[in-house]
Every structure is written in structure tokens, then in C-alpha cells.
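What follows is a short report on a single structure.
Omission of a single protein chain aside, the complex is shown with its protein chains in their original locations.
Note that the chains are named A, B and C in the order they appear, and that numbering of residues resets to 1 at the start of each chain.
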Amino acid sequence: MVPIFYVSAAVAFLATALAISRANVVHGLLDLIVSLLAVAVMFLTLGAPFLAALEVIIYAGAIMVLFVFVMMLLNLGPQTVEQERRWLPPRAWITPFVLAAVLLVEVVVVLGGVDGPALAGEAIDPRQLGTVLFGRYAIGVELASMLLLAGVVGAAHLGRREGGA
Amino acid sequence: MAAVPMTHVLMVAAAIFGLGLVGVLVRRNIIFVLMSIEVMLNAAGLAFVAAGARWQQADGQVMFLFILAMAAAEVAVGLTLVLQIHRRFGTVDADAMSRLRG
Amino acid sequence: MTLVWLVVVPFVAGAAAWVADRWSHAWPRWIALAGIGIDLAIAVTLWFGTSGAALVPGAGPWLAEIDVRWIDALGIHLHFAIDGLSLLLVLLTGLLGVLAVAASWTEIQDRVGAFHFQLLWILSGLIGVFTAMDLFLFYFFWEMMLVPMFFLIGIWGHERRIYAATKFFLFTQVSGLLMLIAIVALYIVHGRATGTYTFDVTALAGTPMSSTMSWWLMLGFFGAFAVKLPMVPLHTWLPDAHTEAPTAGSVVLASLLLKTGAYGMLRFVLPLFRDAAASFAPVAIVLGVIGVVYGAALAFGQTDLKRLVAYTSVSHMGFVLIGIFAGTTIALQGAILQILCHGLSTGALFILAGAMQERLHTREMGRMGGLWADAPRMGGMTLFFALASMGLPGLGNFIAEFLVLAGTYRVSPIATIVASTGLIVSTVYALWLVQAAFQGPRHGTARLRDLGVREMATMAVLVAALVWIGLYPQSVVDTASPAIARITSAPRVASRAP
Partner (left out) sequence: MLGLLWLVPAVPFAGALVLILAGARLRRTGVAVVGAGSVGVSAIIAALIAIRFVTLPPAEGFFTQRLWTWIRVGGFAPEIALRLDALSLVMVLVVTGVGFLIHLYSTAFMEGDDGYSRFFAYMNLFVGMMLVLLLADDLLLLYLGWEGVGLCSYLLIGFWYRDPVNANAGRKAFIVTRVGDTAMAVGLFLLVTRLGTLDIQGLMQRAVDQWAIGSPLAVAVAALLLAGAVGKSAQLPLQTWLPDAMAGPTPVSALIHAATMVTAGVYLIARTHVLFTLAPSVQLAVAIIGAATLLLAGCSALTQHDIKRVLAYSTISQIGYMFLALGVGAWSAAIFHFMTHAFFKALLFLAAGVVIARMDDEHDMFKMGGLRHDLPVAFWTFLAGAASLAALPLVTAGFYSKDLILVETWSSVLGGPWLWIAGLVGAFLTSIYAFRMVFLTFFGTLQKPPTGRSGWRLHVPLIILAILAVVGGFVELPATLGDRPYFSDFLHAALPAVVNDAARAGAIARLQIVAGLVSIAGIYVAWALFLRHRSLLARLTRPRPARQLHHFWAAGWGFDWLYNVVLVQPFLWFVDVDRRDAIDRVYDGIAWSARAGWRALSATETGRVRTYATGLTLGAIVITAIVIFL
């Protein structure tokens, strides 16, 4: 299982890097899906099979589909690719990269102080998860449901065309 | 099951998070910004799951569920906003929208 | 229970005045007059009710007291008490409150109810400040009078009212917060040292603490009071606020609000931090002397009538500061008399300036002149109060300044001599004020309406009070002396000065 983790970590990293640097939105989106799938595999290796399934179904499935729909609605033509290239001169990358690198170094320094015990590979099954979720975190679930409701209502409201939908 | 050191998982999460951050900072296209945010959320979720696995508790995974719910809501609202913006301004350029300027 | 009424009556009357504005503009005026009139009556009754026995030093500190637990967890009490010092200031508040309402009778035509609401809440806060003996309660009232004052200046003021109101608010608020820090620190220091957490002034007076701590806490209180007083160089809010405020606002500011600073020093700075105040006295006296001379010189330089009067306040309150920190019985009595007489004379000058502005629509002295021919009564009154303000013997201000300086001579002859030159400069501005407005050739042709019955009645009260204090100040001195005895019974405040 360990090699699988490292392989999928590498895949996730590369796919993400590609996703954020593509000029074409659709390409970027496909790379992102690959990244999400790789993360799902990592979840599996970390003993979270249920989450791996959710990652595939909801993230890579539902959410990404949303992106696709929106892009279809926007109807961005080939000129957008050119535009993206114009917006991304090489020097635009320098500052963010430096910042992110410094942050990363800091995180590594912090993690360096933590002893790194091996993770127990025991899987936590959905039953356990459900018990905790609807037991201790019942309020959290309610709050999440409200958030989703707000999201739905907000999206519905914002999405209507002027003059009423 | 052989074990992965927790430090490694966290480093992977940090690296992916960093990529997401770079994406947010670099891209002018709002759709890419949203995508980068997804990446960052995902990285955070990974860290949670790692922590859950470290302590053999379900709480870490519960947190990921919450993140998932939040991401869904955020994407829904965010994407409708993108639609509206495109409709109003005719562009998806984040820098074009600077009405909040002080 | 009387004391609670003192605070509550104007508070309720203020709210009633606002509500009554729905029916008629006359109602708020009468309600306000009644409200503050009741307060004055209560205070006068208290004054006459205190027979000689109660005023003898050592016969119990308070003339009236009420002490109810309020917020037990923090040791906060609703503790009101009144002694001679407080009583004099409450009397002054009542008297000038009535006059302030009278002075705005025709001047204020806009949002009458709200105006009187603000005015009465300021007065209620003032009375609270003068009677609260719990530091928390004191701070509550201290802040309570600021906000209505801000609106009073900001809404009913003159041209630059927003600037003036903001400046006033910033100065007083910053210094008030300084005091809040000092209050809380004192509360904690006392609590740690003795185990009882209380805001009671009498209890806090004996707090054991290091001299450094005492020095800093004293500065916290002193800063707040010095801004209110105002002491040079913290005085610059005052000319703007006084000039831009409506007449009633100027009267209340000059005659009453400034007095809270002096009162605070007498009530809190001296008793709570004896040694620190003693070692600080030379600095305070020097600043007071500077204030006397600097304020008077600047007064002469002003072309705006109200601004001139405002700077005279800086000068006069310098005497109060000197008197308080000289710390001798004579000087303290002088300081208290100066508080009262300055309230009366400056209040009168502001009322007169307001009357002139109402008639001439200007405060520029360059556009006045020769008004005596049309308005001899107004001229005579202005002359009278200008003379009072420069300390003409026979009027209260003279007694006050004489006692302050005579009492200070023992502590610091040089300070006395330099402050005395302020008397010369005060002559210069007082005479200039009269000459510029009333003498010389007449500008313009419009006839000036002289003071009417209402205004003359107002003036007569003030004239009588000043002459009375000038010729028989003993009644005031006796009332204040137990409070002063308690301040001076401790080791001498100022042992050495420059």
C-alpha cells in the first residue's frame, strides 16, 4: 500500500500543477479531476474507503460537472485560450511561487519538529463514521444542512436573469 | 498494511495546498480561481484525514465531510456569481472587478 | 433619596421634553425649565437645610448620602453623596441650567424637543458626576454627559460645528479612556492589596501602593481632568467648542463642564494620590501659571467675540489649577470660589454674546462697535461682566483670584508674581472687548434691540450672585470649608515648588 500512496501523491501533485497552469479551462478541469481521483486513492491508503468513494462521487463527479455546465453556459470560444496566455506572462508566476515556497518551507520546518509516527492503516468503516457524525456532530450536520440550503437559495437567487426568471 | 509516516502525508497536503495558493494568486480567470480554491480545500481535507488516521478516530473524516458540504455550497454560489459577472461585465477577469477599491 | 431625585428629575424631564415636542414647541421649554428648576429648588433646600451644626468640620462627611448595592460581583455601588463642595457645584448647575434654558428660549427654533432632551441629559450627567462617590458610577456619568454635548454642538452649533464637536469629543473621550484605565488599575491594585474589590472613593483613598504606581494612576486621573479644565497645552478643543456651540451649549460648557475637571482634581486626585500629587504640584502650578498668562494674551488676539471669551476661560481656569495644587486652605477656598464665579461671569458673557449674535448675525468684533447708543443695557451688562472677569474688587472673581494668589504666595512667590501679570493682561482684553463692541463709531445702520425683560432677569440673577459673593463670600466659604478641611487635613500637598 505504501508505494501506492507515494505514486498517487506524485500523480496528484503533477495533475494539480498542470490544472492550475493550463490555458484552456477544459484541460485544466480534466487535470483537476485526475488530481481528485489521485487524492481519492490516497484516502483509500489512509484507511478511509468511504471518503474515497465520496471524493470520486461528489468532488470528481458532481462538483466538477457543475464547472462543466457553467463553462457551457459561458460559451467561451477559442479566443479565451489566447486571452489566458496573455494574462499569464512568466513573470506573473514569480511572486506567488516565492510566497508559496516560503510558506511551504515554514510548514516543513514546523513538521520537522513533529515526530512522524507511522499511521496505523486500520480502516474506519462507514458505520463508525455514521455513529460519530450523527452522534457527537449532530449540530454540525444541521449547520452544514443549513449552509447547503443557503447555498441553494443563494445560487437560485443569483442565477436568475434580470427581469425575473 | 504498512504505514506511511504522518509527516509525509502532511507534506503532500501542504504541497498541494501551496499549488492551490499559487493558482489563486496567479490566475485572473475566476473559474481557475475557484478551481484553485477546490484544490486548497481538498488539501486541507487530506490533512484532516491523515490526522484521523493517526489517532484512529472518525472525527477527521467527519471534518472532511463538512468540508465537502461547504465546498459544494461554495461552488454552487461561486459559479452562479461567475455567471452573473459574465453577464454583467462580459468577462471572467477577476482584476476587472475592482469596485471595492477604497 | 433626595440625591437620586437630583439625577432622575432632569433625566426624565429630558425624555418628556422630547416627547412633548409633538404637540407644541412651547412644551419642551416649560418642561425643561420645570425639570431643572425642581433640581435647583432641591439643592437650595439642601443648602438651607444644612444648619450650622452639619457644616462644622468633623460632624460627619456627608450632608446626604445614599448607598445601594448595584453590581455585586464587581463591588459596584449606587453610591451618591453630597458634601459642601458637591452642593455648591450642584447649586451652580441648577442655576445655570435654568439660565441656559432661558437663554435658548428664542434662539433655538429647530428640533426644540431634542435640544432640550440633550441639554437636560447633560445636566443630569453633571449632577451625577458631582454627587457620585463610586468611581464606576462617576465614570458612567462622566461619559453620559459627553454624548449629548456632542450632539448639542454638532446639530445646533454654528458654521464649523462638526469640526468643533468632533474635536471636543476626541479630546474628552481619549482623556476619559485614560481615566478609565486608571480607575480599573486602581480597582485591581486595591483589590489585590486588601482583598476587597470596590470602586468606593473613600475606601480607595487609603490604598497601599508603590510610589511609581501611584504616580502613574495619578497622571491618568489628572490627564482626564486637565483636558476638561482645560490646562495648557491641552486646551485647544475649548475655543472651537465654545465658539461653535449654541448659547446654551457654550454656557453649559464654560460654566459647568469645565468645572468637572476642577471638581475631579479636588475630589479624586488630591485625596487618592496625596504624595504623588504633592510631588507633581510644582509642574501643575507652572502649567497653571502658563495657562493664566497665555490664555489671557490669546484672548486679546481674538476677533471673534465668543472665541475671546473662550480663551478667558483658559486663563481663569489656570487660577483654579494653581489654587488646587498650591494646596493651602486659602488657595483651595479661592479655587472653589473661582470655580463658582467663573461659572457665573463667563456664563453671562456667553449669554450676552449669544444675544448679540442673535441680533447682529455675527460674532466678529470688527463688525460691531458703537452699540452702546442703541443698547445701553446690553453694554452695561457686558461692561459689568467684563470687569468681573478681570477681577474687579467687590465682585466674586476678585475674592477668588485674591485668595488663590495669596494662598499660593506661601508655596511659590514667583508663581504668584507671574500669575499676577495675568491680571494686567486680563484688563487689556476685558477693556478691549467692551471697546470693540460698544464704543467707537457705529458700524451699519440697523438699530439694535436692547435686552428684553427675560434677558435682563437672567442678567440680574447673575449680577446679584456675583456682587453677593464679592461682598459676603462667607456663606460659600463656610459651605465648602469641611470638604477643604478633609483635603488639607492630610499632610500638606505642596511642600516645595519652584
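Keep this in mind: contacts are C-beta pairs under 8 Å (C-beta built on N, C-alpha and C of every residue); 3 or more make two chains touch, one makes a residue touch a chain.
The shown structure was predicted, so the numbers you read here are calculated from the model rather than taken from an experiment.
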For the chain that's been dropped from view, list the shown partners it touches.
A, B, C
Candidates C:Ile330, C:Leu352, C:Leu448 or C:Ala465 - the one touching the absent chain
C:Ile330
Of the listed residues A:Thr95, A:Thr131 or A:Ser145, which contacts the missing chain in the full complex?
A:Thr95
Go through chain C and note every residue touching the omitted chain.
167, 232-233, 235-236, 239, 297-298, 300-302, 328-330, 333, 370, 372-373, 376, 380, 387, 392-394, 398-399, 402-403, 405-407, 409-410, 413, 416-417, 420-421, 423-424, 427-428, 431-432, 435, 438-442, 471-474, 477, 481
Against the hidden chain, chain B presents residues 21, 24-25, 28, 33, 94-95, 97-102
Hidden partner sits against chain A at residues 95-96, 99-100, 102-103, 106-107, 109-110
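Convention: only the chains that are shown with their structure count from here on.
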Once you've mapped the touching chain pairs, tell me: line, ring, star, complete or other?
other
Chain A and chain B, separation of their C-alpha mean positions in angstrom
5
Roughly how many whole angstrom separate the Cα centroids of chain A and chain C?
68
Quick one: which bits of chain A touch chain B in the complex? Just the residue numbers, please.
1-2, 5-6, 9, 12-13, 16-17, 19-20, 25, 28-29, 32, 35-36, 39, 42-43, 45-48, 50-51, 54, 58-59, 62-63, 66-67, 70-71, 73-74, 76, 84, 87-88, 92-93, 95-97, 99-101, 103-104, 107-108, 111, 114, 116-122, 124, 128-129, 131-133, 136-137, 140, 144-145, 147-148, 150-152, 154-155, 158-159, 161
Footprint of chain A on chain B - complex, ascending:
1-12, 14-16, 18-23, 25-29, 31-32, 34-36, 38-39, 42, 46, 49-50, 52-54, 56-59, 61-62, 64-66, 68-77, 79-84, 86-87, 92-93
